[in-house]
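Apart from one protein chain that is not included, each protein chain of the complex appears where it belongs.
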Amino acid sequence: MSFLNSIPIGQYVPRNSFLHQCDPRSKLLFVFFFIIFIFLANSLYAFLFVAAVSVIGIVMSRIPVIYILRGLKPALWIILLTVVLQIFTNKEGELLFSWRFIEIHEKGLVNAGFVSARIILLMMSASLLTLTTSPIQLTDGLESLFSPLRRFKFPAHELALMMSISLRFIPTLLEETDKIAKAQMSRGASFSSGSIVKRINGIIPLIVPLFVQSFRRAEELAFAMEARGYRGGEGRTKYRQLRYGGRDAMLLIVMIVIAVIVLLLRA
Amino acid sequence: MVVVSKAIIRLADVSFSYEGAEERALQGVSFTVEKGEFLSIIGHNGSGKSTLAKLLNGLLLPSEGKIEVNGIPTADDAHIWEVRKVVGMVFQNPDNQFVAPTVEDDIAFGMENIGVPPVDMEARIQDALEQVNMTGFRTAEPNRLSGGQKQRVAIAGALAIQPAVLVLDEATAMLDPRGRKEVLEVVQRMNREAGMTVIQITHYLEETLDSDRIIVMDGGRLVGEGTPESVYQQVDWLRRLGLDVPFACDLQYRLQQKGFRFSTLKMTGEGVLDSLWTSD
């Protein structure tokens, strides 16, 4: 239980917004192209425009801003790193500051701003997708989008099923990890103290049982799936039917408009 | 006299050994299961009963002998999916048979596999959930359910395919008494009201008392079969096989050794009291 709540899994937040009701496929495509637009926006105005679009998206999703900000957390280090690299290595433009071997140029600052803003926008649009789309819809959408590739032996159905089963088992495995850790702690194991070598060794009593159990689960799951008539994607029907609607048409139009505007505003 | 055969599953001299194992897990097992029957299979761990369960719908194939489901041999590759439509199965671990992220998707899984048209699924999911008393949990995620609830979802998933036979492979072994009761009540009602053939493999004797027939397994062989009354009469023999007997049967057996006489074996404590009171 303690592990479970500390990790925000499948952060989907159910709401009744326009974005929630769109078909997952159109949302996936929209985000895919929007990310391209983010990288195409190389002028200040173009950039302000895509940023404005993101903000409108967030407002429309009716999701509290705190969830979006939390989604940025994992990117914090990447942003910091790129900012530092840009500032200290870019030697273009006016020299603003120098001390011994450290030099900061104007272009470095500008680039640092641009790059970090891009990463933030990118993370925001991606998390807007996962926040408004349930994992099931997401896998269904991906499966459907990739299914034309089946002709070229691309395992769209298998990958989607793998994804869905992984999502299903994440809470189970976390609970199990918690239980095994507690069982080993009851035998005097300690996962939080000692040298690094000691700590790495300390993981073995946790990892081995987890693997053994996971293999057992996989075997039993395979039996259960077979018993329920599973034999691959061939001839299979889907309970959840995806349907494009008026909303998706609107989303498509919006996307084209954004594309035109970004291209016009580009430097 | 014309005998109309109502057999739905037929095992003829079935043996099975796992790859690389020296001993056979099953040895020359023969029996038939009649339509609408409630059959319990008991035996200690390693007696071959779970192997037997997996043979009934062709998850394992007999090394020797033959198993027929509705007249179709399970070894017939071309028709194995027909067999699995007839025989639904529920396994021991509630977690390891829950495939999808929500209850409704999990129930749909089996129907998707056999190509049920999507328009029909809605109603069949609803119907299956009603049969197992889980209508309020349609969109629930598995980690929010108790073990007994998960097992009832597993039963619903099997029911949605509309099988004729339900095999429960120690489906109650990991449940608490409350969960066991929930599952047993559902299966017994399916058997009584819908005429579902039930084959349950279990350690819990109280779950076998209302069976039409009990089969006793030991060392991969079928060593006994009969009504609960006839099987549980053989107290010493069952103990030697590492099995228990229900409290009432044990008590009657002990009383008999003290010189008491019982005309028939009673399966409940109340029955024993009736006998004690009428015999004086």
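Every chain is named by a letter (A and B) in the order it is written, and numbering of its residues begins at 1.
Keep in mind that, in the parts below, a contact is a pair of C-beta atoms (placed from the backbone, for glycine too) under 8 Å apart; a residue touches a chain by one contact, two chains touch by 3 or more.
Simple rule for what comes next: contacts and distances are computed from a predicted model.
Per its UniProt record, the hidden chain corresponds to "Energy-coupling factor transporter ATP-binding protein EcfA2" from the list "Energy-coupling factor transporter ATP-binding protein EcfA2", "Cysteine desulfurase IscS", "4Fe-4S dicluster domain-containing protein" or "Cell division protein FtsL".
When the omitted chain is restored, the residue from B:48, B:110 or B:179 that touches it is B:179. The hidden chain makes contact, of the residues A:155, A:209 or A:233, with A:209. Contact residues of chain B toward the unshown chain are 44-46, 92, 146-147, 173-174, 176-179, 203, 205, 242-244, 247, 250-251, 254-255, 258-260, 269-270, 272-273, 276-277, 280. Interface residues of chain A with the unshown chain, by the touch rule above, are 1-2, 5, 176, 179-180, 182-190, 204-205, 208-209, 212-213.
Definition applied: only the chains that are shown with their structure count from here on.
Computed centre separation for the pair chain A/chain B is 44 angstrom, with centres defined by C-alpha atoms.
Those residues of chain B that touch chain A in the shared complex are 54, 57, 59, 81, 84-85, 88-89, 91, 93, 95-102, 104-105, 108-118, 121, 125, 141-143, 157-158, 161. Interface of chain A with chain B (complex): residues 4, 135-136, 164-165, 167-168, 171-172, 175, 216-217, 220-221, 223-231, 235-241.
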